[in-house]
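One structure, pasted below without further comment.
A single protein chain has been omitted; all remaining protein chains appear in their positions.
Coming up: chain A.
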Amino acid sequence: MSEKELGKKWDRCLADGAIKLGTGLGLGIVFSVLFFKRHTWPISLGSGAGLGMAYANCQNDLRSHYLLHKSEKVGCRSAFVRTCVSCCERVEKLTNFVNNCVR
């Protein structure tokens, strides 16, 4: 279901964001505790980095459809085009046949 995709994407985004935030936070805490004398900046850095990564990932994920990847370029498009064309052909054939029979 294409409508569920967005939801899924958002889920992923959130999950990813949570993970990344958590991980960043954790790492920041760790680094802040370990290396940076319990300054808060590594925590915020880590969380920020994590959040930013998550944001970027989310955005990327959400955009992914609109981006033309090098490998998928022709195939995606072609598949899409092919399905469109086949649909149109089928509809055309049907209508022609119906017209002929009606005539």
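In the analysis below, a contact is a pair of C-beta atoms (placed from the backbone, for glycine too) under 8 Å apart; a residue touches a chain by one contact, two chains touch by 3 or more; residues count from 1.
The rule we apply is simple: contacts and distances are computed from a predicted model.
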Quiz item: Absent chain per UniProt: "MICOS complex subunit MIC60", "Glutamyl-tRNA(Gln) amidotransferase subunit A, mitochondrial", "ER membrane protein complex subunit 1" or "Calcineurin-like EF-hand protein 2"?
Solution: "MICOS complex subunit MIC60"
Self-check item: Sites on chain A contacted by the missing partner chain, in the whole complex
Solution: 1-3, 5-6, 55, 58-59, 62-63, 65-66, 87, 90-91, 93-94, 97-98, 101
